[in-house]
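Yeah, one chain of the complex is gone here, protein chain that is, but the others are all in their spots.
Order as written gives the chain letters A and B; numbering starts at 1 within each chain.
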Amino acid sequence: MRLRLKPRDTRFFELFAVAGTNIVSAVTVLREFVSAPAQAREELARRMHEAEHAGDEATHAIVEQLDRSFITPFDREDIYRLAVRLDDVIDFMDAAVDLAALYNVDALPEGVGAQVDLLDRMAKLTAEAMPRLATLRELTEYWITINELENEADTVYRRLLSYLFGGELDPLTVMKLKEIIDQLESAADAFEHVADVVHSIAVKES
Amino acid sequence: MRLRLKPRDTRFFELFAVAGTNIVSAVTVLREFVSAPAQAREELARRMHEAEHAGDEATHAIVEQLDRSFITPFDREDIYRLAVRLDDVIDFMDAAVDLAALYNVDALPEGVGAQVDLLDRMAKLTAEAMPRLATLRELTEYWITINELENEADTVYRRLLSYLFGGELDPLTVMKLKEIIDQLESAADAFEHVADVVHSIAVKES
Partner (left out) sequence: MRLRLKPRDTRFFELFAVAGTNIVSAVTVLREFVSAPAQAREELARRMHEAEHAGDEATHAIVEQLDRSFITPFDREDIYRLAVRLDDVIDFMDAAVDLAALYNVDALPEGVGAQVDLLDRMAKLTAEAMPRLATLRELTEYWITINELENEADTVYRRLLSYLFGGELDPLTVMKLKEIIDQLESAADAFEHVADVVHSIAVKES
């Protein structure tokens, strides 16, 4: 059993909770973005960059807290990995929005809405799981459900690829859309990587 | 010199041998797939998924064995890395088959056969090398030959890229084929990464 100094411990959990909440905000912006009219996009891309920046700051705060702490609630490396993986999620969503704005994509295919729905559910589950890191209890369902949702995201992604390459669209549009859809698929993968880290922490510490 | 408890040691070598044999089976399916008529592909893709699943199980078995073992034949990290790298090989082959099925690609360019021939030779060399981990002897030729074959695979890959972008094919076909060929090239790289891990183990332990 390892010593726990409560004041230090809770600080990490607060910071992870902030990172989780921030991801939920980012998905909210993403959801608006994918159905927004062209003229609203710039403002939404700006808000997504803000969320991405807040994510960077949450990660830095965790890493700084790590530098300052002699005793940590779990392995330093796991704390670091969790912070980085949470940051990845927003980076991919930010990249998707960024490319859609940059490429001046008219309308996104319908399946993108399904991708975003799944990201939304994954974000909420992840944010809800973060405070439970303090006790490492009741995390099994979180972890299993994220894996199921990631499988669903794979199916949606593959259906989108079939559509993209089905011959309806011109090649340049296919290239542009594929890059955006790839980023959203990477965001779904990134949620699974977060859950993997949480799972490995729970297994080690229990 | 490190202590060796024989019963535990041999278990790791058995598991690595299983992983090696499984890769040979996967290449056999891949070889059939690339020259199969369209109607046979679904069944072959299903068999490739089975090989991929068996690969996952071999990796898990190694990681679990690692968790249970106090004494390991070589560094825990190296055992872990080797298991993961072996798994990568099949993941890339599975992805290639998956994309070819998903994109409904008519015929693969001739050069793909050359890619698969090289993967076949790399798979056999790798499977033969696994039991030699027990003594860490006679691994030099394995390691050198894999590196040579990977260089040949690079040449084949580059020739395929020249063909793809040569102007004969329509852009959507180029995109589809490039993704499949990239996965096979990654499989060849992955064999080299396996050999790199084996090499670094041999250097450390000798």
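The rule is simple: a contact is a pair of C-beta atoms (placed from the backbone, for glycine too) under 8 Å apart; a residue touches a chain by one contact, two chains touch by 3 or more.
All values derive from a computational prediction rather than experimental measurement.
Note on the undisplayed chain: of the listed residues A:I71, A:I144 or A:L172, the one touching it is A:L172.
One of B:I23, B:M175, B:A188 or B:I201 touches the chain omitted from the figure, and that residue is B:M175. Where chain B meets the omitted chain, the residues involved are 158, 161-162, 165, 167, 171, 174-175, 178. Remark: the residues of chain A touching the chain excluded from display are 102-103, 170-172, 175-176.
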